[in-house]
Structures are given as structure tokens and as C-alpha cells.
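Note that one protein chain is taken out, while the other chains of the complex remain in position.
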Amino acid sequence: MTDFMEQGILIGIIATGIRLAIPYLLAALGEMLTQRSGVFNLGLEGIMLMGAFFGFYVTFVTHSPMLGLLAAIVAGALMGLLMAFVSVTLQAEQGISGIGLSMLGWGLSGLFFRLYVGGIQTIEGLKPWKIPVLGDIPILGPMFFNHNIIAYFAFLLVPISWFVLFRTTWGLSVRAVGMTPQAVDTLGVSVTKMRYQCLIIGGMLAGLAGATLTVANTHMFADNITAGRGFIAIALVYFGRWSPWGILAGSLLFSMADSFQLWVQVLGINFPYELAVMLPYIVTIVALMISFGRVWPPAALGKPYERGVRG
Amino acid sequence: MSSKINHLEMRDIVKRFPGVLSNDHVSIDIAAGEVLALLGENGAGKTTLMNVLYGLYQPDEGSILINGEAVHIESPRSAIDKGIGMVHQHFMLVPTLTVCENVALGMPSDKGALLDLEPVARKIVEIGATYGVSVNPNACVWQLSVGEQQRVEIIKALYRGADLLIMDEPTAVLTPQEAQDLISLLKIMAKQGRSVIIISHKLNEVMEVSDKVVVLRDGKKVGAVNTRSTNPEELARMMVGRDSKMITREHREYQGECVLCVEDLCVTNNMGTPALRSISLGVRPGEILGIAGVSGNGQKEFAEAISGLRPVDAGKILLSGEEITNCSPKKIIDKGLGYVPEDRLHVGTIPSFNIWENLLLKDHANAPFAKCGFLNASLIRTHSETLVSEYDIKTPDLETATGKLSGGNIQRLILAREITRQPKVLVAAYPTRGLDIGAAEYVHEMLLNASMAGMGIILISEELDEVQKLSDRVAVFFDGRIMDVLPAEAADEKTLGLLMAGLCITKESISDNGMEGKEIG
Amino acid sequence: GGDQKPAAPKADAPKTQKLKIALVLPSTVDDMAWAQSMYEALKKLQSQSKDGIELAVSERMGKPVDAGAAIRQYATQGFDIIIAHGAQYQSVVKEIAPEFPKITFAYGTGFQSGPNIFAYDPQAQEGAYVMGVLAAKMSKSKIVGIVGPVEAGDAIKYNKGFQMGVAAAGGDVKTRIAYTGSFNEIVKAGEIAKTHMDAGADLLTGSSQQAVGAIKAVAGKPGTYWLSTDMDQSAVAPDAVLASQVYNWEKVLTKIIDLRKAGTVGGQHLTLSFADGMLDLKYNPKLEGKIPQDVKAAVEKAKKDIAAGTIKIDLSK
Partner (left out) sequence: MKGKTILVSFAALVGALLIGAIFILLAKSDPIRAYGVMLTGPFSSSFGLTETLVRTTPLLLTGLGIIISFRSGVLNIGGEGQILVGAIASAGVAVTLSAVPALVLFPLVLLSGALAGGIWGGIAGFLKAKLNVNEILSTVMLNQIAAQLYLLLIRGILIDPQEVAYGTGVPQTALVPAGVWLSRLIPGTRLNTGFILALILAVLVYILLMHTTVGYRLRAVGAGAEAARYAGINVPFYMVLSMFLAGALAGLAGTVEVLGVHHRALEDISAGYGFSAIVAALFGRLHPIGIIPASVLFGALILGADMMQRAVSIPAAIVMVIQGFVILFVVASDVFIRRPELLEQWKTWRRRRSGEVA
């Protein structure tokens, strides 16, 4: 292959990988926050679907992608609120409510799509926005600085969420409430309030993640368009060990492996493509196998908080 | 923050839990500058009453008055705002956070939303200096010894500048020195016009620090006296409802082989620093070897290494002649070692398992309780019933989840299990920590009887009188070393105290680096 | 579908002489592909037929266990014709049909008919071949790309046919294939299309309902075109879909209905091919002008030759 071609491939792999990483990054950062507060939200898939639909629908009606994204965020927040009411206020088993939420999100998005759109329709979604100057740098420009604004936001969100977690009083409470809720409670911070806030923010990000698929990537909505991305995002939270940087690493690793296998297929290396499709999943597991160091999962993860109940 | 608390009263407080009446029309009152002691057996309702005062529980009946006017404390937040602080019986610390962060938690920051730990750290050092409760503000809590964690809890309360400080068994895990410091601290606070409510099972402390004593039994108030006009015996009688019997132990001499020998044992702790620096010890059949020392000087690691829960870096452990160094816990148990662990709730038992399941924790797979892989339910049941009555473990039935039992009863269950297995050696770590007088006496009796029956016993404890009363010999741990091994009669409070502090008459050298050694431990 | 007539009365209810047809779909009636094409054909027949057709639809029956229940329930409710619109339904249809000899079952893509089973069998490879020719002749970069779902069933037929067409057209045009590993990974399909285009392809095609994702991606890059199959997908991207292979389901269905009227409840393997006129190539009128006459001529020739059988498409290769 010619030099130029290889260069093009490299650019392609990186650019595609970054594009693929966005939804995982957004959803996983949200789930990280939720889990840090002690709630295991298995309903991510459903929230993303709702975000995907409302992002598409509002853009479809108003022709304004920004309004679409806003709608997706609101939809996500409402789904997060629902999860909060069921799993925090009513202390429901989080595994079940999560799966319930997934089904609900899948159903509602599909239903609304049928009732209010009625078939495949396309929108003028977000276009890539080349950052002036930076975007013109050869090689690096097309790789990193020619994406849609959600992409830039998602990557910006990594340092932001790190800062919020480790440099603000609210972040301190979040880190504490998932680990030792009774400590937070006895210091006069409401465990319920913290968990509601985190679930809602997590929902917003998941909604936005879903909207990325419709408003930014495909410019259309279709039944179950997320195709299991919500669950991958949850897995990536564990990969990232509840740290924004770890989640960034996980999302990029997974997506780069994915875009790499797409290119391998397109360039016609001859072997069962299923093996290629498996690659990102295998890579992720292997990467976690060889990772080390003490892990501190949120000790109260999945446990509804009850006052005065020991350990 | 509202006006200062000059007088606080809890009137006819009633608090019910499913199946339990934890507080039955209890009334207490306390004025500024007073120290009120709450006494009572395990499960008497002391913590519940204080949780009501701190806004954690809402009383089913009764009212709370501050400076004469009724107040409604609907949450810890409003308790804190009203100037009430509480140091809880079970630590309320976040292990992954630093001391600083734990203290700053829930407090407004000078920089608004941004975290600003500098001043917090400074104030922590300040408080440490004034009250003699020093901890490294930047250490992570999970790295701290129990004693240090207790200090953090106290600092948390002081930091919030409470007028009224509730202390739920603060000295349960403190060494004599630490306890002394705390007592004087409380006195200072009282002088400053603060009020203190202290819960304790240690009557001598109560006598020393308190102005008034209230005694609870089964949720009812059974007595309220001025400390000056009472004495420990009376208090004990009020609590237990009978005279407490004095344990006496005639002194014996031991010859012959050690049933457990430890030679040059070296072990690393969770932080990867040395916890034991070549320890050598031995206990003979029927002997009780006391191990005194400030918690965090290697006792925990020592017990874990012997029972196979912690890898041994160097040295040998022999159980009745056979080497068990780095064997699996299973093997060591089978070879006849019993262990009453420090964390009785999460290591000694499985909280969600019921009584009989926990009684069988170590024997579930052994005949006659299991035949070819199947549990023999009927036999297990009868066996458990006999144990429950024999060690009178207070429980509704055998199906009750062990986590629901009071600390005393959980400890009885563990002892019942460990002793009836008749191990050659029994390691008991802090067996009476947090237990009321009655329960503590009972545990002591059990240990003595076991030793009479020829069991070698290693008793790890911070309670000097406990160590003195029970042990034949006392080894003092400091910074992973044995300062000295004394015969019982030589082990008086003063000597032990010095040795535990790392000071000793002969070896000046250690005394210098002593203190920082303590910091690491 | 959201807009159909009230469903069939229970089997014991008195039978109307209205023809009762049940349709079982793996995806939804608005998937812009395989399922929608059949659904719309049925709706058309329904509106045309004089003594009326009663239509019942089950969507999202992708799971064979659900499809089995649906088909069996329709059978017990006394439908006249039950159409299981998917190759994966062969197994369950062949199991249930013998129990209901009076009912006509139809499924496809398939070949195994039975006494009361019609197996309809679109010759996807024929249209694919022709579009291969079109693609090869239209491609400036000499690279064309296929966005594949799972390498199985119709996808194999379609892809092979397309590749042969490209090869036959000459001018050493390269065909590249990549698969998503799923039938409804719209996002992945889009990414594969983008990757194809980044790698130089300027004409793309692909089957299954996920294709819409790829079409939209192609529409995003002027000068690249999409060739669609299963149904005319130009609605999705009027400026990108050059031509479509369309199945004439009405004709197949009418044939089945007439055969049944004549007393033949099944037993035939019905192909949809250029030869029997049930397969067609449809240019997108908006873009038809862009296609040079000689190309059109080549395409027409290929169609004729296939219909005449002078071009044989051997799939076993």
C-alpha cells in the first residue's frame, strides 16, 4: 500500500474510533456518577433509547439539532428521575428496576416513533465542526479536530467530571455517599438527595449519548437503534474503575479496536469477519486482566440505604 | 446555628422497632457544663435514645426541649445546627477518603462550591494540639488503626463546634492512655461550658468523668443518680439487676512443651509495611498468654498470620509440633486452632446467615453434621439448640439472622462455636470490646474454663485489668516487636502502660523512635 | 401495524367470506426494507380487492419462538393464508403446516415447499448482478463497497450476485465487503459506509433493514451513490439512491391467492426473478439523468440476458 494510503488509514481509524467512542464515553461517565453515589442503574439502554428518539423527534419537528439535544437531555433526566423514585425512594431491587427501565425505554421510544413519526425519516442533524487553525493541522486535524460539538463536549466532560468529583464539596459528598452512606447521613447530608441528583445527571448524559446516535451519527431514528450500547457503557464503568480517566481509556480502547476491525474488513483481509467483530470485546476483557492495583468499588453500590442498619 | 444550649431535656421518649420497644418513656435532662453518663446492658436502648436526640430516628412519642422550648429535630442536619454533635458507636468514616475529607464532609467551604482542604487540615492539627487527639490529616482512613479512627470521629464532632457532645462508647477501642486523654478532654469541654453525654460500659470511667448517671434496662429508665452519691457496685447492680461476681484466678506455674510456638515471625500489613518484626512466642496447654498493646501494633496481623489468613514473610509457626506456616486456614483449623476475630460481625460471623448456620461455620462439612456432602439438619438443629441454651445466646429462634443480635450475643455465639470445637489453641482478639459488664464477665468465665480444660489461650486485649485478671503471662506488643514478657504478678498497670507506649527502662533506644513508630502502626 | 382493521374473530366465530391473511414480520412494518415492502404490497391488495381482505400483522417476531406462537395462534383462529415473511421461519412453518392442511402457509426466502406451503424465493442475486454492472460502470474511483449484515441467506445471494456483476462489467473495479454482524445495527452500518468511502469507494450497496443507516451516510458525501435492494429506498436519500432492486410482491401474492381459489393450497416454490417479471430494477427518477445511455444499455442487456438465461449466476462458486 502507498504511504498516503497508510496515512489515510491511520487517520480513518482514529477519527472513526473517536466518533464511535462518544456515546460510550457520555453514558459511562453518567453511570460512573450514579454508581459512585451507590446506585446501580442497569436501565442505561432504555434511557439512551429515549434520548435517541426525542433528540431525533424534536430535531425532526423544529429543524434545530440543539433543541433536539436539549429534548434528549430532558428525556434522560426524566428517566433518571423515574429510576431514582423506584430505586431510592421505594428502595426497589436495582437490578430489576434497571431491566424494567430498559424495556420501558425501548418500548416507549418505539411506540412514539410509530405514533408520531410513522416510518424512517431523516433529519439535518449535527455536522462535524472543524476547529479553526487546529483543524487544519495535517493528519492531527482530521483525526481530532474535525468532529461534531458533542464529541468535543464529551471529551471535555472527562476533566470536568474529574474536577467535580475531586475538587468540589458536592463531589466529595458523591464519593462518600456511595462508599459509606451512613457517614454522609450523620453529617447532615441527605443520602436520598445525593442519589436523586446523581441519577438525574446520569440520565441526562445517557439521554445525550442516545441523541448522539440519532442527531449526530445517523441523522435518523429506528427501533432499538442503540443495539446494546447501554450495556457496553455499564461494562466500561467497571473497566474504568469509577474514574473518569479510566472510562476515557476504556471507551477509546473499545472504540479504536472497533474502528480498527471495520478497516480490516473494508480493506479485505480474508478471514471470518465474526472474529473481527468480536475483537473489541475480547480486547476489553484482556486489558482488564492485565490491569492491577487496589480497586475500591463503591461499597454501598446496589444497596438501598436504611438508617440504623449495620454494615 | 441557633442560640447556645444551656439546658436540654428529653421527655418520655418512646421508640419502637418491629418487635422491640427500644425506648419506653425515657426522660433525661442535662445542663451546660454537665457530663451525663448513660449506662445499660447491650440492647438496653442507649444508642437508640441518642439517635433520637441526634435526629436519626423520630420518636414515636415524647418531646425534646432546648432551653425550655420544644424543638423538632427532624434530621442530623438540624441536630448539628442546634449545636448537637455525636460520636457514633460504629464508625461513620469513609475509608477511601482522607482524614481531612472525612472532616470536611457536609461542611460549607470557604471557596463556595470548591473544596478547600487547607484550612480544614490546619484546624485539625489545631484541635489535635489543644485536645491531644493528633492524626495525620492527609492519611487515608483505611490506613488508620481503630484508635486513630476513633480520634477522627471525635475531631469531626469538635470541628463542628458542638455545644452538646454525644459519645457512644468512645473508649471501647481506646488504650488506657488514650482513654485517660479522652476523659481529661471531656472534663475540659465541660469546664468550657459544653454538655457531654457519654455512653460507656466502663464504670471507673463513668465514676471519674460524669456528674450524673442514668441507667437503662430493656428500654426503661431504671435509675438516675448523682455520681458523687454512688459507687461502681451500685451502678453494676442497677444495670445487671444482680451483684456482679468478681472473677478470681489462682496463679499457676507451667512447664513442658508449648502447644503453639512462634519463631521469628515476620508479617506485612495491608499498607505493605512490616507489621511484625521477628516475633517469638509460645503458649503452653492450659495457659492464658495475654497480649497487651495499643491496637495497630501488630496484634491483628499476628492473629491473622497464625490462623492462616495472612501470608507469613519469614519465621515459623508450629502447632503441637507440626509446622503450619502459610498453610490454608482450612488445614490450620483442622489441626486444632480456634480464633475469635476482632471484627465479630463480618469475619467472625456472616450477618445474613441465621444462628445455626453461623454455629456450623467451621464444622458444616465434618461428620456428624454432614454425611457424604449432605447436611444433617435434625442433628444440627438439636446441637445448635443445646449451644444456644448452654451459652444462653438471646435470640427469638434459630432462624434469626445473626446480624440482628446485639454485640454481646454475637460474641457468645462465636465463643460457643470456637470453644465447643475444643481446639488445642484459642486466639481471642479483643473478645469483650463493646460488651456490657455482664457479657464481659461471661466471656471471661468461658475463657477461664477453657484454659482449665487444658486449652492454650492467646488473649489479645487493650483492657489492662482484663489482661491482668486472666493472664498467666503478659506479652506487650509495640511497633511489631515484643517489648517484654512479664509474669502476671509483675504486670501492674504502670509497667504495662510504659511498655505499651514503647518506653522501657532498659532499652532507651526504642523509646526515642517510639512515638513515630506508633504513628505508623 | 398501527392502522389495520380490527383483528380476526376467534376460530369458532362464523367465518366471513372475506379472505383472511395474517402476516408475521421479523422487524416492523416501517423498516424501509424487507418487511415494509411486503406489508405495503398487502395493503395495496387489500385496497384493490373487491370482496375484501382482512389483514392481521405481528411485528418484531424476530425470535423464532415468538414467531412460532404467532403462526400457531393465527392458524387456530382460522386464517386462510399465513405469510411468515422471513427465511428463518422455514423450520416453524414446516412444523405447524401439516396440522392445518386447509390453511395456506407461505414463507420466504425459501425453497422447501409442502402440501400447503408456498416457498417464495426472490432471486436477489439477479438484481444484484445487474446493479453490480451499473456500479462498476458508474464508479469513478474503481472501488465499490458492500455493507453486509450477516454473511448468510439473502445477503450471500445478493453480495455474490453483485460481485459477479461488477466483475462481468470489466474495467477491473474492486469490490469490498464489510459486515456489521447483525441485521439492525444501523449505526454500525453507517460507520462501515463511511469507512468504505474514506477508503475510496464511491458506489455502495447492501441488504437488510440496517441499510438505511448506510444510505444516510452515503447521502452525506456528494458524488457517492447507493444502490438499494428489498424496496425503493430513495425516499431516505433522494440524492444518493441511484437505483433500487424491487420485488413485485403483489404479483406473488395474487398468484398465491388465485392458486388457493383454484384449490391449490400450496406445494409450489415461487421464484421472483426477471424472467417471471416479479423482480425489477427501478432507477431513481431524480438521478436517472446522471446515468449515461451506454451504461443504461449495458444494464438493460444484463437484465435481458439473465431473464433469457444466457447469463447464469452460479451461487455455489
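Order as written gives the chain letters A, B and C; numbering starts at 1 within each chain.
Definition applied: a contact is a pair of C-beta atoms (placed from the backbone, for glycine too) under 8 Å apart; a residue touches a chain by one contact, two chains touch by 3 or more.
The model shown is predicted, which means the values in this text are computed figures rather than measured ones.
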Visible contact partners (per top-of-document touch definition) of the missing chain:
A, B, C
Which of A:G51, A:P65, A:G110 or A:G171 touches the chain that is not shown?
A:G110
So which of A:V61, A:V74 or A:A92 would be touching the chain we can't see?
A:A92
Residue by residue, what part of subunit C touches the chain that was omitted?
1-7, 28, 56-60, 62-66, 68-70, 72-74, 76, 87-88, 90-92, 95, 99, 109-112, 121, 150-153, 156-157, 181, 315-316
What does the interface between subunit B and the hidden chain look like in terms of residue numbers?
18, 58, 60, 72, 74, 307, 309, 328-334, 339, 341, 343, 346-353, 357, 360-362, 364-365, 370, 373-375, 377
Touching the hidden chain in the full complex, which residues of subunit A are there? Just list them.
42, 46, 82, 85-86, 90-93, 95-97, 99-111, 113-115, 223, 228, 231-232, 234-236, 238-239, 272, 274-275, 277-278, 281-282, 284-285, 288-289, 295, 297
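The rule we apply is simple: only the chains that are shown with their structure count from here on.
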Distance between subunit B and subunit C based on Cα centroids, please, to the nearest Å.
75
Subunit A and subunit B: spacing of chain centres that average the CA atoms, whole Å:
45
Rounded Å distance between subunit A and subunit C, as computed from the means of their C-alpha atoms
35
Quick one: which bits of subunit A touch subunit C in the complex? Just the residue numbers, please.
8-9, 12, 16, 19-20, 110, 114-115, 118-120, 122, 213, 217-220, 222-225, 227, 259, 262-263, 265-268, 273-274, 277
Residues on subunit B engaged by subunit A in the complex (per definition of touch)
51, 54, 56-57, 75-81, 86, 88, 90, 92-97, 101-102, 104-109, 113-115, 156, 345-346, 351, 403
Subunit A contacts subunit B in the complex at 166-173, 175-176, 179-180, 182-190, 296, 299, 307-308, 310-311
